[in-house]
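Some notes on the structure that comes next.
For this view, one protein chain was removed and the others were kept in their places.
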Amino acid sequence: MSTATHVHVEHHDAPPRGIWRWLSATNHKDIGTLYLVFSLIMFLIGGCMALIIRAELFQPGLQFVTPQFFNQMTTMHALVMVFGAVMPAFTGLANWLIPMMIGAPDMALPRMNNWSFWILPFAFTLLLSTLFMQGGGPAGGWTLYPPLVLQTGNAFPFVILSVHMMGISSIMGAINVIATILNMRAPGMTLMKMPLFVWTWLITAYLLIAVMPVLAGGVTMLLTDKFFGTSFFNAAGGGDPVMFQHIFWFFGHPEVYIMILPAFGVISMIIPTFARKPLFGYSSMVYATASIAFLSFIVWGHHMFTVGMPLAGELFFMYATMIIAVPTGVKVFNWVSTMWKGSMTFETPMLFAIAFVILFTIGGFSGLMLAIAPADFQYQDTYFVVAHFHYVLVTGAVFSLMAAAYYWLPKWTGHMYDEKLGKIHFWLSVIGVNILFFPQHFLGLAGMPRRIPDYALQFAEFNALSSIGAYIYGFSQLLFVYIVIKTIRSGEKATDQVWEGARGLEWTLSSPPPYHSFTTAPEVH
Amino acid sequence: MTAPTTSQANRRTLRRLLLIAAPMFGFGFAVAPLYSVICSLTGLNGRTSDRPVAVAEVQGEVDKTRTVTVEFVANVNESAPWEFAPKVVRMEVHPGQFYRTSFIAQNLTGAPLVGQAVPSVTPGPAAPHFQKIECFCFSRQAFKPHESKDMPVVFRLDPSTPADISTVTLSYTFFKVEDKGS
Partner (left out) sequence: MLANLLARMRYPALGLGLLWSLSAAADLKLNMPEGVTTISHQIYDLHMTILWICVAIGVGVFGTMFYSIYYHRKSKGAVPAHFHESTTVEIVWTVVPMLILIFMAVPATRTLINLEDVSKPDLTIKVTGYQWKWSYDYLDEGISFFSTLSTPAEQINNLAPKDKDYLLEVDNPLVVPVGKKIRILTTAADVIHSWWVPSLGWKRDAIPGFINESWALIEKPGVYRGQCAELCGKDHGYMPIVVVAKTQEEYRQWVESKKAAKTASLGSDNPGPAMTNAPGQPAPVTAAQ
């Protein structure tokens, strides 16, 4: 064991009390908790923005907000959900679970871990404060396309700075994950014995380190274009606004996988537990994850088929994107095979995991349709795309986070959650989310563009339906908050193994686990 | 594992990973020149060269057997108070031959103005083959109040222009150049 960790153990065997415990936190569980609580708050804030959007879209005509504010809501909703809710939530899971899963006492770089979390509240305070500035918050979409984004008012430099801060936070978090996985594994825990959640996070962390700096570079160029007279994206000075789209999506497509690969990991942990059968095709799962990560670097062009690329470019990006269906398909087939001839029970985590497999696959199908370049000329920038990425990110990433929360909450808190309430939460969520997003496929195909505050009458019925779904889904998340608080405070005592079929090092620790996970490394065979 | 090794290993890993992150930040900026090079080779964004081609440099014989339609389009960026139009809308050209045409621009304001015309060619793959030995787009154009100018372009389509290209559109967009310059 490392000296650093030993010293750390001596000084902080019991956590300091009060606020200082959290401000000075270097313990992986405390930081994991901070990340998870932060992301839950952001999820609720971003959710409120979504509800404002859906309220305005409930009926044709302008009812509640101005078009400018509507655009601020769509922009902020995306930024908050992507960078504030989903990414920190997975980092929180990584902090809590990776040391426990690989038999380490803590994360590799605990002090950096503290910084990487505490940057985030400042970044998001900055970002959210722009809503109250002269000219309002950013309204050019989370993709920040110039020249439109350069029309942002006083908020502009604040948005760029907050994106930089989020990027730095993610990179530090990713470095920590990699260092922990590479250097802190228990003896005998070879790479190919690591739980799949650890594997997917290892690959995700490399993606983060590779692409977050590219985004930082891109937004810095926006900043210099706006304030220092450069012309990277300004046609008048010899630049090209489309180049920003290339840079953005070179970051943006791997970013999509940054948000979904850890979800694959979570699902690959949960399904075997409740099927009481080992994961089918472990090594093919690892290879599939790695190939998806590799492919994510060469498909960015499919986000910009309509900008007018030469035919060869369109063909390349179309074929490369279609190929992603293969490793993704392998994953789905492996999950189904894991269930096959198992002995399944359906506790809340398993319900969310099954919903994930079905609904994420539907998102995958629409993704495959979007990959077909000629058809994409119709789908691009419509509600079909909105439906697609919400199936992937809400019923994909967010559902996996819900599954993870129910699955590990007894381990984290030492209490069982209320199974009955959990199931109610699941059914409300899954029904609400489908009423919310499924009709959006029809809206998009029928011709409704995205990011519009008002729409033609032919879209009225499905928009109303979608808004109803949004409110069911949105409010049922309050039930989740209640369940979590209730579980932290009380509840039936959880056993160490928690689930009958659970396998892995984290289940050998007590529930809740000791402050330092494995002070002596376990032997893995 | 002995105690110091892990923390040393962690720091080593940290350093190595920063060595990935830092160049990737640089890569973001390196995209700009890289993109220009790719565009000038493939015509990815339809931008023609911003430098004149020397007459001595051009290669290839005039191909009288082949005719390509060249269309001229003028646009004015919204901030730019010009009237701007091509003198002719289209020409039938033989690859390899030089042609001259011109665009007419008028300053609609009572103040002096400086403008910059930005060329764009579609289809993109034709752009690298669109050669100009003279063009008002190579430099900024100063206009006196209400001045009208006839601005020439002398161009040639390289004989190596891909055979499937039968129409080439040359578009200019006039941008107002702000005083601060850049």
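To keep things simple, chains are lettered A and B as they appear, and every chain counts its residues starting from 1.
Please note the rule applied: a residue touches a chain if its C-beta (ideal position, glycine included) is under 8 Å from a C-beta of that chain, and two chains touch if they have at least 3 such contacts.
Remember, it's a predicted structure, so these values are computed and weren't measured experimentally.
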Key: Touch with the omitted chain, as defined above, among A:465, A:484 or A:521   = A:465
Identified contact with the non-displayed chain, of A:110, A:453 or A:504 = A:453
Key: Contact partner of the left-out chain, one of A:131, A:344 or A:424   = A:344
Remark   = In the full complex, chain A touches the hidden chain through residues 60-63, 66-68, 71, 139-141, 145, 147-148, 151, 235-236, 240-242, 275-284, 306-308, 311, 314-315, 318-319, 322-323, 325-326, 329-330, 332-333, 336-346, 354, 357-358, 361-362, 365, 368-369, 372-375, 377-378, 380-382, 430-431, 434, 438-439, 441-442, 445-447, 449-458, 461-462, 465
Task = Tell me where the left-out chain touches chain B, residue by residue.
result = 45-47, 55, 71, 73-79, 81-93, 97-100, 104, 108, 118, 120-123, 133-134, 154, 164-167, 169, 171, 173, 175
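The criterion applied here is as follows: only the chains that are shown with their structure count from here on.
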Key: Whole-Å separation of chain centres (CA-atom averages), chain A against chain B   = 39
Query = In their complex, what parts of chain B are in touch with chain A?
reply = 1, 3-7, 9-10, 13-14, 17-18, 20-22, 24-29, 31-32, 35, 39, 42-47, 50, 77, 116, 118, 122-125, 173, 175-177, 180-182
Request  = Would you pull the chain A residues touching chain B in the complex into a rising list?
outcome  = 1-6, 108-109, 112, 171, 174-175, 178-179, 182-184, 187, 209-218, 220-221, 229-232, 235-240, 242-243, 246-247, 250, 308-310, 313
